[in-house]
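Everything below concerns the one structure shown next.
Yeah, one chain of the complex is gone here, protein chain that is, but the others are all in their spots.
We just call them A and B in the order they show up, numbering each chain from 1.
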Amino acid sequence: MAKNLPKTGLISWLTTVDHKRIGILYALGSLFFLIVGGLEAILMRTQLIAPNSTFLTGDIYNGFVTMHGTTMIFLVVMPLSAAFFNYLVPLMIGAPDVAFPRLNALSYWIWLFGACLLNTSFLVQQIPAVGWFAYANLTEKQFNPTHSVDFWVLGVQVVGLASLIASINFFVTIINMRCKGMTLLKMPLFVWTTLVTQVLLFLSLPVITVALVMVSFDRTFGTGFFNPGAGGQVVMWQHLFWIFGHPEVYILILPAMGIVSEILATFARKPLFGYTVMVYSSCAIGFLGFAVWAHHMFTTGLGPWATALFSAATMLIAVPTGVKIFNWISTLWGGHIRFTTASLFAISFVAMFTLGGLSGIMHSSPVIDTQHQASYFVVAHFHYVLYGGAVMGLFGGIYYWYPKVTGRIMNETIGKLQFWLYMIGFNLTFFPMHFLGLEGMPRRIYTYASDQNWNFWNFCATMGAYVTAIGGALFFVNMFASLKFGKKASDDPWDGRTLEWSIASPPPEYNFAKLPEVTQLDDWWHKKYTHDGKRLTPPKQPVVDPKTIHLPNQSFWPIVLAGGITCIASGFVVPANGLYISIAGVALTVASTFGWAYEEP
Amino acid sequence: MSDAAHAHHTTTGIENRKFAMWVLIASECFLFGTLIANYLVNKARSISGPTPQEVYKIDVTTLSTFDLLMSSVAMVLALHYCKEKELRKFQFWTFMVVLGGLIFLGFQYHEFSTFVLHDGLGLSTNIFGSSFYLLTGCHGAHVTVGVLWMSSILITSLIKGAEWFNSEIVEVAGLYWHFVDVVWIIIFTVVYLFVYV
Partner (left out) sequence: MQQPAFDEGKYKFFDVNWDAPMNTVSGITEWSRDINDVYGLTTWITVVVFFAVAIPLIVTLVKFRDKNDGTVPKQFHGNATLEVMWTVIPVVLLLFIAVPTWRVLFKHAHVPEGALEVEVIGHQWWWEFKYPQNGKIITANELHLPEKTPIHFKVWSADVIHAFWIPKFGGKMDANPTAFNEDGTPRRYNSLNFMTPAVADAGKKGGDMYQGQCTQLCGASHALMRFNVVIHTKDEFESWVKNAYTPPKVETTLAQAGEQVFARCQACHTIAGTPSEQIPGQKIGPNLTNFGNRKYLGAGTRLNTQENLATWLRDPSSVKPGALMPAGLVNEEEITQVSSYLRLSTVKSF
């Protein structure tokens, strides 16, 4: 059956197991949710443009706060990073696909259905209003009697499962499917940061899985995990959440760090400075990332000794993070720097991430944090690292690899205009938030009085949001228009250093006609240039008849199984008969598993 | 390359699916670690209701632990005979794994129903009970998945006979089964044996 599925049209996309198509699906999905999350932000900023506004009040505003954070983290940055993992990792390591192509598709469909489940909360007007970190015991049924919190819990649980499955797939792929000669220390840095990210994912996701089950059980079955009256502790949620949540922020930033490393090396025409240190510091960040979680809990009454220990670990993790900044600058130093939209975004990552890192140092001191915690200062910090950092890095990646994926180059004029609008808008919104934090404005408040001295900076921040929105609109115009009108791209339009530039743009379905053999880091560059910069003629890909290369068959089991899992989750959010819906979901999941297992791959 | 062709070459020499199972096991260590930690924190924090000392019957649990251990021995034998391509012995020992798993699940069902009906310890009775059921229930779910998996291996072998000795799949299933057994050893020690700690 799987062999006879159509190779073009909608069905071919729904049953694809090709990592490149799955990467495109992740990109389109995440960019759609970027618009959703962005609109949520615009609406929030509109409410806060002036004091005493009644545009979005009470739990409606709190719902937007929750959904904006949850969307940007789980439905934008993580899947957009996954788009890059999917498309590029096999190409960069010289592999024909990932280790488990159908499992790869499964991850995507689970993610997409989980995203839809979460956003169904808008349609039924039960928007979760507990913040993206959903502190117990606000999440208990007593304080949130509708299914709003269940939408959040099950939505995050489902998209988390997608990431967990994908992390196992990519970890095996990177360790086990590298082409001949590519030892670990010859892999591109992007593959290294991807590798560390996968480890963080499969070790941290189980912890939040347990926590989410506990909240779900409290709400559905009356257990008392987070109910002090039953012996439970609210602080337990915070510990479990942040044991996941802190590695999660490194999951969000490491892929973008890898992308920036590739872009800067290419556009400076020099190798990444201190490659080995960059590898070790990425591993160190991953490892230490599990030791710092309670810095999100400095004001919960941990006691001075625990507080001091976590503060020390947090300051320590700044060191491997900080050395990267100097390595990136040194990559540019002495180079021949070309300013394209991609490199502009990568350079701005370095600057903005530094600012975010410095404000992070400030609140790594619990003494300072006791003032900063839960104020707009923290909002400024994490937007600088996640937006000025991760999102800018990811945009750079889109501009950089768009030619490889589509065979065309995105318009540079519109691109640079978008970049500047983003830089101006972003800084106009978030730099003043440092001042708002110092002036005592707490987070997650839907309004404020006019005598707090917060008026001017809030107005600025809202203006910045509108500027960003214009930049965002330009980006989407550019992305779609360039598909048709963009300049045609060669195999290697940027004179890149890594293996994906050695094949056609876009690549053939089988990736490499003949799997490459490498002898050094940046092997492709060394096939184009000698050590003293003289041009060589790199070998061309051999011509092969595509019919002779065996590719994995398409399959509809991934999308069906994903439907089964979502069905199980849906049972928790429907007004009635939830148990039967979940049981039906279990039956569909089990049946799909057997169908998958007995299908010819 | 198709999943069959991958068997040819991997960078580490370990087959992809086996490697993936090790990674899954690492992840599950954190899953069970969290559940065990949660149990340890909560076991003595109940406001009312039965306590561990009141409900645990260690003589029965020792039997179920022994049963699961023996099923792991059966698993080792099943894999051995699969590799040796001895059909009937492979099928017999696979069946013994399934049986061992089912017996274990039977013991769990017996224990849970005794707790609920006889001792008044339900899922939401107190926080000790909730934490206990969450941990052992999750483990039981893992055993159930293992039983289903081994059953389908057995049925496939019964249908396809001597042409089907997929020792790679059996080895991966064996890894999973042994892991679930090791988790139970830890649970048995930490939950049942450490009652007075």
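Quick notes on this structure:
As a working rule, a contact is a pair of C-beta atoms (placed from the backbone, for glycine too) under 8 Å apart; a residue touches a chain by one contact, two chains touch by 3 or more.
Note that this is a predicted model, so its numbers are computed, not measured.
Judged over the whole assembly, touch between the missing chain and the shown ones holds for A. Considering A:Leu332, A:Leu474 or A:Ile503, the position touching the chain not shown turns out to be A:Leu332 (whole complex). Annotation: of A:Ile35, A:Cys116, A:Val234 or A:Ile424, A:Val234 touches the absent chain (contact as defined above). Within the whole complex, the absent chain has one touching residue among A:Phe202, A:Phe430 or A:Tyr448, and that is A:Tyr448. Interface note for the absent chain: among A:Leu438, A:Leu551 or A:Ala591, the touching residue is A:Leu438. Counting the whole complex, the residues of subunit A in touch with the unshown chain are 51-54, 57-59, 62, 65, 129-131, 135-138, 143, 228-229, 231, 234-235, 268-271, 273-277, 299-301, 303-304, 307-308, 311-312, 315-316, 318-319, 322-323, 325-326, 329-330, 332-339, 347, 350-351, 354-355, 358-359, 361-362, 364-371, 373-375, 437-453, 455-456, 459, 529, 531, 533.
Note that in this section only the chains that are shown with their structure count from here on.
If each chain is reduced to the centroid of its CA atoms, subunit A and subunit B end up 34 Å from each other. By the touch criterion stated above, subunit B contacts subunit A in their complex at residues 1-6, 10-12, 14, 16, 19-20, 23-24, 26-28, 30-31, 34-35, 38, 41-42, 45-47, 123-124, 126-127, 130-131, 134, 148, 152. Taken in their complex, subunit A has these residues touching subunit B: 96-97, 99-100, 164, 168-169, 171-172, 175-178, 182, 202-207, 209-211, 213-214, 217, 221-225, 229-233, 236, 240, 243, 550-553, 590, 594, 597, 601.
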